[in-house]
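First, the structure itself, so that you have it in front of you.
What you see is the complex with one protein chain gone and the rest in place.
We call the chains A, B and C, going by the order they appear; numbering starts again at 1 in every chain.
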Amino acid sequence: MSYNVYKVREDFPILKQTVYGHPLVYLDNAATTQKPQHVIDTVNKCMSASNSSIHRGVHYLSEIITEEYENTRKKVQEFIHARHLHEIVFTSGTTSSVNGIAFSFGERYIGPGDEIIISAMEHHANIVPWQMMCQRKNAVLKVIPITDEGELVIEDIGKLITRKTRLLSITHISNVLGTINPVEKIIPIAHRHNVPVLIDAAQSVQHIPIDVEKMDCDFLVFSGHKMYGPTGIGVLYAKERWLEELPPFQGGGEMIDIVTFEKTTYNQPPLKFEAGTTNFIGAIGLGAAIDYISSLGLDGIGKHEHELLEYATGKISELGEIKIYGTSKKKSAVISFLIGNIHQLDAGMIMDKMGVAVRTGTHCAQPLMRRFGIEGNIRASFGLYNTREEIDVLCTAIQKVKEMFR
Amino acid sequence: MSYNVYKVREDFPILKQTVYGHPLVYLDNAATTQKPQHVIDTVNKCMSASNSSIHRGVHYLSEIITEEYENTRKKVQEFIHARHLHEIVFTSGTTSSVNGIAFSFGERYIGPGDEIIISAMEHHANIVPWQMMCQRKNAVLKVIPITDEGELVIEDIGKLITRKTRLLSITHISNVLGTINPVEKIIPIAHRHNVPVLIDAAQSVQHIPIDVEKMDCDFLVFSGHKMYGPTGIGVLYAKERWLEELPPFQGGGEMIDIVTFEKTTYNQPPLKFEAGTTNFIGAIGLGAAIDYISSLGLDGIGKHEHELLEYATGKISELGEIKIYGTSKKKSAVISFLIGNIHQLDAGMIMDKMGVAVRTGTHCAQPLMRRFGIEGNIRASFGLYNTREEIDVLCTAIQKVKEMFR
Amino acid sequence: MKNLNEIQDEIIKEFEVFGDWMDKYNYLIELSNDLPLIDPKFKNNDYIINGCQSRVWLHAGYDGGNIRFTADSDAIITKGIIALLIRVLSDRKPEEIINADLYFIDAIGLRENLSPTRSNGLLAMLKQMKLYAIAFSAKYKA
Partner (left out) sequence: MKNLNEIQDEIIKEFEVFGDWMDKYNYLIELSNDLPLIDPKFKNNDYIINGCQSRVWLHAGYDGGNIRFTADSDAIITKGIIALLIRVLSDRKPEEIINADLYFIDAIGLRENLSPTRSNGLLAMLKQMKLYAIAFSAKYKA
């Protein structure tokens, strides 16, 4: 069956909206995605029919909601092809997942002079937690450079790794450049030096199939809200042995085994890492998002989005005076650009009034902006419901911007 | 206008349910509360009409959702009577709030030999984060004892405080005993010794009016899901000066000012403490919950719940062979008890099959259980929608348990 | 002696007569008296299986090719369910235990009691029973 984007759009109530009299053209999907009716209904049902505290109750509602929650864990496991169910930890988002690991990994393994490697294209969520930890532990943060096309300089990775390197943390797909990093090449390099690897999949899990077993990453993190699910829910995947060895990053209810004032022993993973009342409604909503994505199929979604990318790249380039940031051969459906020397904020404000929602600014990647010598740019990022017609509207809006600021 | 609980119940779709053929009698409100239609609708609307990434966008949806989010911050501020808007930080729940403060406070102020004081009636969420921090910093955790009635031994607080005491962290209301601690007495004692105070309001904010200015606490934490709001959202209130002095507990997008690989500077509070994409949908849902509570009025709610407590305490005691844990004069609507020497799990399972949802076990307060020499007990906790008739059903269920295990 | 599935079918039959949950639970309470109790000397932390809601003690003995289980719990309904599990699994060869498909639990409506999320220790106990079987099998094969 072929992918019918017009039918898909009907699943998203928000897309029927008009903005300043124009149909909404939502091209800010790398920031957050819209929710299909199935996710909305699931969250709704959860709050209307099964809400109750998970794990701890022996009563009926508690039983049901716990089962729904644990079923979602299973869905996540299957979605990313993890070997074990207990390798899936629910967090409140990518940022929490990275912070959690940065803390626990830091406590357990990092001492003065040790090194963490990230890349020049990371989102702040994969920079700042490591900086904070390095500062606490007197460790060193090293950075893999990128080319002008926005590709990692793979040859440099081997050179950056020393006997002091403890972890490599990189993004799977850049939220600005769209670059799909060759993790299948990078991870073996790191592993050859016994360096574990964290993959920030915030921008990949909604676009391309993930198989953590094949990929062989040690950690993988992502957010629900960027994959058509609710806010406040995210995932931390970690190989079994890490979850066993690492200390918990938060303390509280549920994550404990025995608590005395003198000493506390912890529960088994994943519960060891899920302190307090988790966002179980959000998690169950995330389960619905996974079901939704699976029902469309990531292959079809990926193909559709790739077509949009090619179409958009062609059309936008044709407009002239456009500089695109990120021209990697393997690219996800994100286009960051500047129009002549027009300030991105000026452009964004005009486009907004034409119903086109794009992001302007640094996209939480200031070092990357600095790498390209710019203060910020405009980013159009596509999702499974975007159409060619919307790209035409985007181009009209760019044209209008050019006219106004000429 | 008098409080009409039957009318109130109509706002909660889940309460219309039957369980094993019996009407649901939900008495597990201290674990989590049910959601009124207004909260469900707000979350629904948020996902259907205004969802977009907050703060960072210049486009229409981003504008609207940011305004809704910041309006909720204002609602929280007014609800707990905080002096400044920026003293309200959104977290993912009480547990996260306590962990966050334990981390940041630990990093900034705690050294070897320093002391943190908690009490013997704390929830694990207000024990384990301090233990973890004390272990990291070689600090000492001290515990205020409680009486057999379940009241803090206030006289001991002054004795426990030394020149090494850095923080006092206690619960406002015990989730097991129902004790309403006299924070208006305790906080001045601590402040007289220059010791700041954190109040765990997870069990109070939905039952009694809170005025942090009057109370003069330094920190106050609570969860949305226990006050008829969504899961995955909570609040950390802190006095302005603390939020300025304390380092952030998580790093990522939004909480930064300028990021370079060498050095990162942070945003102003509250954003400094809200790393990454927050649970803005949950926050807006929490705003709806606050509106709902305010529309009923905490005074009316408190009076209704207190009547339920008195009625239930009388009726349950009359059944005979009941031991109630927590008999403080000032008590919230929670009754923990054991029936003769019947195991709490046996009792809970029978009651469940009669439609009565109570909690059994240690209620995430193992040290408190140990203090009373028990493995666990049964807890019935009331919310704004519970009725006398439901307490009658509870009593019938207890009676049945007694018969079966006689 | 009946085989493992015959016993399961027998239990399912027994439970069919019960009209409601209370009858079922009354029967489980009755059954709790039939539980082959663990020797008090084993009722210690070496043999405990900690659920967060109730405690279970389990011992496995090996006798003439068969494993014999004895147990106890502080909660009575839990004890009744253990009595059923032991009735099905005790005095059997390790292989039978390892390969057992315990469909009776679902059939008599006690599935929730053995769900991974129930913290009564029963699922952990069942795992422990299979582990004992694997251990004995390895030991006496070798």
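Please note the rule applied: a residue touches a chain if its C-beta (ideal position, glycine included) is under 8 Å from a C-beta of that chain, and two chains touch if they have at least 3 such contacts.
Every value quoted in this text rests on a predicted model; they were computed, and no experiment measured them.
Engineer: Using the definition of touch stated at the top, determine which of B:Glu63, B:Asp156, B:Asp216 or B:Asp392 touches the missing chain.
Structural biologist: Per the contact definition at the top, the residue touching the missing chain is B:Glu63.
Engineer: For a quick check of understanding: of B:Val5, B:Val39, B:Ile54 or B:Ile173, which residue touches the chain that isn't displayed?
Structural biologist: B:Ile54
Engineer: For review purposes, identify every residue of chain A that touches the missing chain, sorted by number.
Structural biologist: Per the touch rule, chain A residues meeting the hidden chain are 20, 343-346, 349-350, 353, 360-362, 375-376, 400, 404-405.
In this text, only the chains that are shown with their structure count from here on.
Engineer: Write out the two chains that share the greatest number of C-beta pairs in contact.
Structural biologist: A-B
Engineer: Which chain has its C-alpha centroid farthest away from the centroid of chain C?
Structural biologist: With centres defined by C-alpha atoms, farthest from chain C sits A.
Engineer: Roughly how far is chain B from chain C, centre to centre by C-alpha average, rounded to an integer in Å?
Structural biologist: Going by mean C-alpha positions, chain B sits 39 Å from chain C.
Engineer: Nearest whole angstrom, what separates the Cα centre of chain A from the Cα centre of chain B?
Structural biologist: So the centroids are 31 Å from each other.
Engineer: Would you give the residues of chain C that are in contact with at least 2 other chains, written as numbers and ranges?
Structural biologist: In chain C, 52-53, 119-120 touch at least two other chains.
Engineer: Which positions in chain B are in touch with at least two other chains?
Structural biologist: Where chain B meets two or more other chains at a single residue, that happens at 20, 345, 349, 360-361.
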